[in-house]
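Note that one protein chain is taken out, while the other chains of the complex remain in position.
Labels run A and B following the written order; every chain starts at residue 1.
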Amino acid sequence: MNKEPILQVRDVTKAFGGILALNRVSFDLYEGDILGIIGPNGSGKTTLVNSITGFIKLTSGKVMFRGKDITGRPAHKIADMGITRTFQIMRPYYSMLAYKNLVIPLFSPRAKRTGGWRGGGKLGDRDTVSIDILEEIGFERDSYVPYKLASTLPTGYLKRLELARCLALKPEMILCDEVFSGLSMSEIASMIPLIERLQMSGITLIMIEHRLRELFKVANRVMVLNFGEKLIEGLPEEVIADARVKEAYFGSEEAKEVMDHA
Amino acid sequence: MEILIYGTINSVALVLMSLGFALVYGISRVPNFAHGALFVITAFITWSLLNTLGLNYFLSIVLAIIAIGVLGALIYQFVLIRVRGMAISEIIASYAIGLAILEGLRWGGFKGHSYRLPVFIEGSIIVGDVPVDYHRILTVVIGAALVAFIWLFTHYTRLGLALRGIAQDERASMMLGIDSDRMALVAMAGGAMLAGLAGILLLPLGNIVVESGYNVLTMAIAVCIIGGLGSWMGAVLAAFIIGFAQILSVVYLGAHYQMVVALLAIIFTLILRPSGLFGRQKELEERV
Partner (left out) sequence: MEQRRKERIDRGVKVRSDSIYALMSWRELSYLTVPRLLLIIGMLILPLVVTSMYWQRVISIVCIYALLALSFDFLAHYTGLVSLGGAFFIGVGGYLTAIFNTTFGLPPLVSIPLATVFGAIICTVLLLPCLPLRGVYFAIVTLMYPLVFARIIEAMDILGGTDGIMGIDSFSNRWIEQYLVIIVVLLLLFGLRRLVNLDLGLIFRAVKDNDQAVRASGMSITNYKALAVLIASGMGCLGGACIVHIYMWTGLSLFALDFSILPIAATVIGGAGTLVGPVLGCLILVPISELLREFGTLRIVFYSIILVGFIVFRSEGIMVYGQRKYHQFERWIKV
C-alpha cells in the first residue's frame, strides 16, 4: 500500500489520575479499510474512540486525519470533518420520533454542505432524507417503526439508529463502539451486509467488538489492545495465530473454540 | 496574628455550617436546601425551651437537637423521598421547606434583638495580643472534635460504613442488603442534627436572626462546591480557604466583601475546576 493513510494515530496516551488508560498507542488506517479493535474489558478501546473523536483531551500524542493534525480539536469540529462515531450506551433523543432523531444531524453544517447520505450537495426535505437513511439502514419504509417514539424502540433498532445518525453526516469514517453487542444472531447477520455496503461505498470503519467471529468476517485488519497498550496489529489470520493474543485475551477454552470457528 | 486567629475561628465556623449539608449530599445525593432553616430553627427551639419553659441550658440543647433530628427525618420521609433522583424537584422542594420554616418563624414574631443564646463560658483570654473569648475557643475545639468523630464514625462503625457504601455505589450496596432509603433517612436526620448543633454553637456569638438561615445555606453550598461534593477532607480544606479569604477581604476591602468572596469563589470554582479542588473524576462526569 503506497497511498497516504486516512488516519494516523501516533503515541496516543491518556492518563486518568495515575492510571494509564492508553499508553503510546499508534496505528495507521487506510481509506476503505475496516479496522477491528479487540481487547479485554478495560483495555482502553472506548477511550481510544473518545480520544480520536475529541470527546476527551489527550495527555500526549497526535491524531492526524488526511495529513491534518486534529489533536485537541473540539468534538463537533472533528465530526464536521467527517469522523463520526456511535456510542456504546445508546441514548437516542428520547422525546422524539425515530425519524426525527435523524433530522437533528441533518441540521449540522456538514450535512448542509454534503446534502446528507447519498446527497449530491443540496439537502432536500429533511424528513424525507431521514426516512431514506432509515430505509437504507434497515428500517422498513412503510412500517410504523420510523414513526414510533425513539424511547420505545428495541435495542436492535437503536443500534441501527446510532449508525444512521452517523450516516446522516455523509461521513468519511465511522468509529463503531460495539454495534454488535446486545444483538441476537439474526440481527447481527443482517447487520453484516450493511457494514459491507458501507465499506463498499468508501467509508473507512473502526469497529470495537467483543463478538469476534462476526468481527473477523468483516475486518481487514485487527488490532489488539491490552491494558492500554497495543499488543499486535495485523491481518485477522495473523492476529489469530499470535501466541501473545491467545495468552492475553483468548485464555479460556470457550474463546479458543470461537477462534477455531472464525 | 489577628488574621490567623480569626481566620481559624471563621474557618471552623464554616466547617460546622457545612458538615450537615455535606453529609446529606454525600450519602443521599439530595442537595438539602432546607439546611439553613434547620440551622436557625434549632437555635429558636433552644431559646424557647430555655426561656419559655425555663429548662436547664444543657437539657434544652439536647432536646432541641433531638427534635431537629426528628424534623429532618420527617422531611425526608414525607417529602424528599418522593422526589429523589429528580435533582430540580429536590432543590425546589427542600428550598420551599426551608423557606416555609424561615418565613414561618419570621411571621411567628421571632425577630428583633431579644433573641440571644447565652455563651457557654463567659470571659475571654488574650492570645498573643488578641482577645479571644472562651466560647470561640470552645467552638473550635468542638468543631475539631466533631470532624474527628465523624471520620471515626464513618470508618469504624457498621452504620458509618453502610453510609459510606451507599455514598460510593448505591446499587452495589443495595445488593449487599443495605437499605438505601433508610440510610438516606439516617443521613438526613444526622445532617439536620449537625446543622442544629452548628446553630447552637455559632449563634450565641450574636443575635438569632432569620436571615442567617439564607447566609448559612449559601456558605454551606460554597464550602461543599469548592471542596468537591462528597469529599470530606476537601470540605474541611475548602472551609479554611474560604474562611481565611473572608477574613482577609474584611480586613483589606471592607465588611461588605465577605459574602462576595464566597459567592465568587463558587462561580470560579465551578467554571475553572468543576470537580471542586479535591473532587474525583466520577463527579466531574456528573457535572460537565
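Just so it is clear, a residue touches a chain if its C-beta (ideal position, glycine included) is under 8 Å from a C-beta of that chain, and two chains touch if they have at least 3 such contacts.
Computed from a prediction, not measured in an experiment: that's the story for all the values here.
Trainee: For the chain not shown, which residue from B:99, B:150 or B:178 touches it across the whole complex?
Mentor: Missing-chain contact among the listed residues: B:99.
Trainee: Decide which residue listed in B:119, B:142, B:161 or B:259 touches the omitted chain of the complex.
Mentor: B:259
Trainee: Check each of A:12, A:169 or A:223 against the chain that is not shown and name the one that touches it.
Mentor: A:169
Trainee: Using the touch definition from the top, which of A:13, A:59 or A:108 touches the missing chain?
Mentor: Of the listed residues, the one touching the omitted chain is A:108.
Trainee: Quickly run down the residues of chain A that touch the omitted chain.
Mentor: Interface residues of chain A facing the absent chain: 53, 55, 74-77, 79-80, 84-85, 87, 91-97, 100, 103-105, 107-111, 165-166, 168-169.
Trainee: Suppose we count only contacts with the excluded chain; which residues of chain B make the list?
Mentor: These residues touch the chain not displayed: 31, 78-79, 82-83, 87-89, 91-93, 95-97, 99-100, 103-104, 106-107, 214, 218, 221, 225, 253-254, 256-257, 259-260, 263-264, 266-267, 270-271, 274, 286-288.
The rule is simple: only the chains that are shown with their structure count from here on.
Trainee: CA centre of chain A versus CA centre of chain B: separation in Å?
Mentor: 48
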